[in-house]
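A single protein chain has been omitted from the complex, and every remaining protein chain is retained in its original position.
Our next item is chain A:
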Amino acid sequence: MSSVEELSNSVTEYLEEDGVEEVNTAEEAEMENEEPVRGGYIFYRERKEWADLEPVPQDDGPNPVVKIAYSEKFTDVFDMFRALLKNDEKSERAFALTAEAIELNAANYTVWHYRRVLLQALDKDLREEMKYITDIIEDQPKNYQVWHHRRMVVEWLKDPSEELRFVAEILSQDAKNYHAWQHRQWVMQEYKLWDGELEYVEELLEEDVRNNSAWNQRHFVISHTSGYSDSAILEREVQYTLKQIKKAPHNESAWNYLNGILQDGGLSSYPGLLEQVTELQDTCSSPYLTAFLIDLYEDALETNRSSYDQQETLDKALELCKFLAEEKDTIRREYWNYVSRSLQNTYGSGEPVSSSQQPDMEPSDP
């Protein structure tokens, strides 16, 4: 479950940058290049200060790599990296080499491990390391290793003071970066930095009201600060959410949020909610609104809400299910038919309804 999705893109970058040559083995590469220098860059295997180390070629087990297509620089750096690892060398030159290795392949977790070992063994300046990891993340923000590395440095420094600003900067480039949001949540919880976050979330939602990460963050902040049990807070949130829905009715996140915060109390018990949502139907209709109404009616049926006529409510709910299954959300017809059957079986007065299409049944366990 690594971020392989990014792999294809990074491969293309490397191929474009390094101008890949056709050589069959590293030895042949050396023979073909009379000088070990290309464009001013000196390979590690040719550097006097590295002459004491024997580069360790890649031994990848099955399907050994036939060194046809990839960059000599890559081989050179990683052969030397393996040599350092093998000798467990803890030196400045090793530390410098980890930066080269990271530049070539920032997803290689072993290089990051080694760099952290060296940071501690050499007692390196962690403020410098923060600058370094900031640059790396800005370049490659969708990588587990870089974010975990940053977290470790922050923990060692015990200094979160730059974090919220930094994460905001990364989010300004991609407001849904999952790693960035995890880091932000960790910083806030660990160092109790809740102030101003609700305002920040609102800014993000102003920019993109469909940003699911921001809605999640809203829930996170409020859950950890005021909570939702205060009716004034709950009302504020309900009204805020309805306002956003009016701006963009087809917004799953907003509807999920509304549903989520009202779950405990029960949708049908919330004063004025049915009226407000029904009012939206003319101008802001969406499958989500219809689904919300169904949920509300179901809650009324379940709680036997006195202000609702049971039969009428059931009929309305069933009508909406049919509307979604047959017209407005046909891709999910199986789900809406299921809801319809469940409602009929639970609250209907007639015979239990069976499904027209049998769901996938697993053979029962022996």
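By our rule, a residue touches a chain if its C-beta (ideal position, glycine included) is under 8 Å from a C-beta of that chain, and two chains touch if they have at least 3 such contacts; residues count from 1.
Note that contacts and distances are computed from a predicted model.
For the omitted chain of this complex, the UniProt record lists the protein as "Geranylgeranyl transferase type-2 subunit beta", which is one of "Protein BCCIP homolog", "Geranylgeranyl transferase type-2 subunit beta", "AP-1 complex subunit gamma" or "rRNA adenine N(6)-methyltransferase". Considering the whole complex, the residue from A:M80, A:I261 or A:L280 that touches the absent chain is A:I261.
The chain not shown here is touched by just one of A:R93, A:K124, A:H219 or A:K316, and that residue is A:H219. For the chain missing from the display, the contacting residue among A:Y144, A:Y191, A:Y240 or A:F323 is A:Y144, taking the whole complex into account.
Counting the whole complex, the residues of chain A in touch with the unshown chain are 1-2, 4-5, 7-8, 10-12, 14-15, 20, 56, 58-63, 65-71, 74, 82, 85-86, 105, 107-110, 113, 116, 144, 148, 152, 176, 178, 181-182, 185-186, 189, 210-213, 216-217, 219-220, 223-224, 247-250, 252-253, 256-257, 259-261, 263, 286, 331-335, 338, 357, 359-362, 365-366.
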